[in-house]
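The other protein chains are all here in position, but one chain of the complex has been omitted.
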Amino acid sequence: MSSSSHHIIPLKVLFATAGALLVLTGLTVAVAYIHIPTPFNIIVAIGIAVAKAVCVAAFFMGLYWDKKINTIALLLSVVFLTLMVGVTLLDTMFREKPSDIYNKMPAPPPTTQM
Amino acid sequence: MATLPVLKEYPAQEHPETHFLNHDKSLKSWLLTVDHKRIGLMYLASVIFFFFVGGVLALALRLELWEPARNFMDADTYNRIFTLHGAVMIFLFIIPSIPAALGNIFLPVMLGAKDVAFPRLNLASFYIYVGGALFTLYSMAHGGIDTGWTFYTPYSTTSGSAVISMTFGVFVMGFSSILTGMNFIVTIHKMRAPGLVWGKLPLFIWSLYATAIIQVLATPVLAITLLLLIMERTLGIGIFDPALGGDPVLYQHFFWFYSHPAVYIMIVPAFGIISELIATFSRKTIFGYWAIAFSSLAIAFIGFLVWGHHMFTSGQSELSTVVFSFLTFFVGLPTGIKILNWVATMYKGSIWMQSPMLYAIMFLFLFTIGGLTGIMLGALSVNIHLHDTYYVVAHFHYVMMGGTVFAFLGGLHFWWPKFTGKMFNELQAKIAAVILFIGFNMTFLPQFVMGSQGMPRRYYGYIEQFQTLHQYSTVGSWVLGVGFLLIFWYLVQSLRKGEAAPSNPWGGRSLEWMISSPMPPHNFDYIPVVKHGPYDYHQPIAEFRLGIDDGHSHTETKAH
Partner (left out) sequence: MSHTDATHSNSHLQHHFVDSDQQFDSAKLGMWLFLVTEILFFGGLFVAYIVYRAWNPELFTMAATQLDTVMGGINTLVLIGSSLTMALAIRAAQTDNPSASIKYLASTVALAFVFMVIKYFEYTHKFELGIYPGEAYSFTGIDHPKAHIFFSIYYMMTGLHGIHVIIGIGIITWLIIKTRNGAFNSSYYTPVEITGLYWHLVDIIWIFLFPLLYLID
């Protein structure tokens, strides 16, 4: 082979990856039946999904052996998606109810009787 | 062990008989071309056409605003016209203007490549743009829309106007922008000539690179936003409409997540052009090359984190307003660095005041005003008063028109001899530039004053006290119109009877000036080898024409 971009993935790696994905899928379902307190249940579920995605990206999609720029492109998209989620949540999760704002206002001055 | 190839000088052919414009004159060779230069020209013609459409809409608006009450159009028509002016100018003119038109023509040439990485995708990108434009025209023919170019919910989900065809047209055009971005990133990464390391790239290329990254990351979010809007209208999905249990502020987050980086798609390529103009016409190497290069990337990155500054009064949380305000101030820093570096480049330079340079200097003045007023708007307490007033309108016209359009005109004049092979009348160009400068300030300076005094934007009628300022602004719009007509006139004259252009009229050092004007069909008949940076004016021209034989015979059997 003259360059790494034409790397032929060994059969053993492909089947091992598929196997790992099956196991992780089983884990995904199993974890859903165990009660884990929020927010950790979400963290665990996403964590397992990320592990599966990494397997697919690194081994099925060949990033492990590929030129680094392709991995950087993928990571960049994840970074920006995370930023979009995170910064939006800075608004949606921290809104004050209008009633709270009214409660924080100082009491109006007494009206003068004419 | 291979020996190193011998470097030869490949001088440019002056006034070539055959070049990319005339080597095949059939209509089919243009409509089915995969030549990036021809595709760029088709984009150029299209964006100029839509600029005039948007301009006529603007003149109509300003005419209606001559008197406080109704002049010749009713309020509903007024709403449709200002919406259309915004949508046409933003999506059909300014976003493709520098990258898809000038960028397509010059990016491969500046890299020493024969074309972009995916020439057929490039052609597809143009036709997708045309397709999107047709949907927009269809929408216009059905009365257009009256929601403002921002399509805010819940009005856009319930308005009776042609929202779906307009948003679908914009959705389609987004793919054109994405494909251009993809093409540019791959071309810059994979197709640079030997010796052309990142540190020797012209700054225009760096700016197109940063812009392409924004296009690829941001435009898909616009796509999903518009898709959700269409679904909301047709199926009543309920994510954005409070009547259905949704949140209208969420729409604004989705919309501005694209639309703020979009303004950097508009201005960053303009910055790239200004770097080229100022270095060339100061005959001096750019001051702070890496600072300018990295500041483009910094602006691209930070620009993704400031979108909430369009939403300070929308009802988003106090925490997010504070974060967005801080980051908005922060994004001004890399931009400020550029302005300082450009001025430092001019210092002790040998200034040649040709019309492209005139545009660049006007840009410095106008964009600084635009940029600083943006910072003003980023201050939370001030924004409460200025949001949705003419202050905002003036701010964005100073950056988009005083900035991008002036830089676009500067680039157009700079590269005109290269892609047409003709020179234009320099005196007329200078006069037109000055007319534009006067007309522009007459139109938009009064708007800062009006806005700070409380004149709201998008208003059809207004109170007496603002009439004088509105009238100054309207007269200014007429001066602008005259200026643009003059430019159109002398450029057409240049095509008809302009003097034949030399390969390097301005003494530039980047690769486009090393080949003939107009360019050869395949750009280079050799493999260019780059030894020096693009602003090394003290090196003789011969040093920039070096290359090695590429062993290809260029027969015309390959269809282009």
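In order of appearance the chains are A and B, and numbering begins at 1 in each one.
As a convention for this text, contacts are C-beta pairs under 8 Å (C-beta built on N, C-alpha and C of every residue); 3 or more make two chains touch, one makes a residue touch a chain.
Because the structure is a prediction, the values reported are computed rather than measured.
Undergrad: Among B:Leu44, B:Ala223, B:Ala501 or B:Val530, single out the residue that touches the unshown chain.
TA: B:Ala223
Undergrad: Tell me which of B:Ala117, B:Ile145, B:Leu327 or B:Leu377 is the one touching the absent chain.
TA: B:Ala117
Undergrad: What subunit A residues would touch the chain not displayed?
TA: The missing chain touches subunit A at positions 2-3, 5-6, 8-9, 11, 14-15, 17-18, 21-22, 25, 28-29, 31-33, 35-36, 38, 41, 45-46, 48-49, 52-53, 56-57, 60-61, 66-67, 69-70, 73-74, 76-78, 80-81, 84-85, 88-89, 92-93.
Undergrad: So which bits of subunit B touch the chain we can't see?
TA: So the residues of subunit B touching the unseen chain are 108, 113-119, 121, 178, 181-183, 185-186, 189-191, 216-221, 223-225, 228, 231-232, 235-239, 244-247, 250, 253-254, 522, 527, 552, 558.
Methods note: only the chains that are shown with their structure count from here on.
Undergrad: With chain centres taken as the means of their Cα atoms, state the distance from subunit A to subunit B in Å.
TA: 34
Undergrad: Quick check on the complex: what are the subunit B residues that touch subunit A?
TA: 189, 213, 217, 221, 247, 249-250, 253, 257, 304-305, 308, 315-320, 323
Undergrad: Report the residues of subunit A in contact with subunit B in the complex, numbered from low to high.
TA: Residues of subunit A touching subunit B: 69, 76-77, 80, 83-84, 87-88, 90-96.
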